[in-house]
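Yeah, one chain of the complex is gone here, protein chain that is, but the others are all in their spots.
What follows is chain A.
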Amino acid sequence: MSSQPISEETVKKIATLARLDLTPDEVHAAAGELGKILAYVDRLSSVKTGGIEPFHAGARPLVALREDRSDYFKDREVLLPKPYFEDDLLVTKGVFTKENQ
C-alpha cells in the first residue's frame, strides 16, 4: 500500500485549525500516519455514488423533537466551579492583546 503524501506543512495547518501544538517530531510522525490512513481511505473514490443521498445518522424514523420549554437546572453552582469561575464570571484571558488591538 503506497502512502499518499500529506506534507508536513499541511499537518501544521490542520493542527493550527484544531488548536493543537505539535513538536517537529509529532508533525513528522503525523504526516506519515495520516498519509498511510488516507492511502487506505482512498478506495472510497472508486465507488460510484452519483444520485446517492448522503446518510448521516442512524436515527429512525425521525429525530424526536421535545416540547419547547426550558429545563431549570437546580444546582447552578455545580456548573460554576473554581478555578474556571469566580462568582458568576468565567475566568479567562483577554481576547485582545496589545499586539492585535
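To be clear about the criterion, a contact is a pair of C-beta atoms (placed from the backbone, for glycine too) under 8 Å apart; a residue touches a chain by one contact, two chains touch by 3 or more; residues count from 1.
Note that in this section contacts and distances are computed from a predicted model.
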Exercise. Using the UniProt record as the reference, specify the protein name of the hidden chain from among "Imidazole glycerol phosphate synthase subunit HisH", "Exodeoxyribonuclease 7 small subunit", "Quinol oxidase subunit 1" or "Glutamyl-tRNA(Gln) amidotransferase subunit A".
Key: "Glutamyl-tRNA(Gln) amidotransferase subunit A"
Quiz item: Residues of chain A in contact with the chain that isn't shown?
Solution: 6, 10-11, 14-15, 17-22, 30, 33-34, 36-38, 40-45, 47, 49, 52-60, 63-67, 71, 73, 75, 78-79, 81, 83-85, 90, 92-95, 97
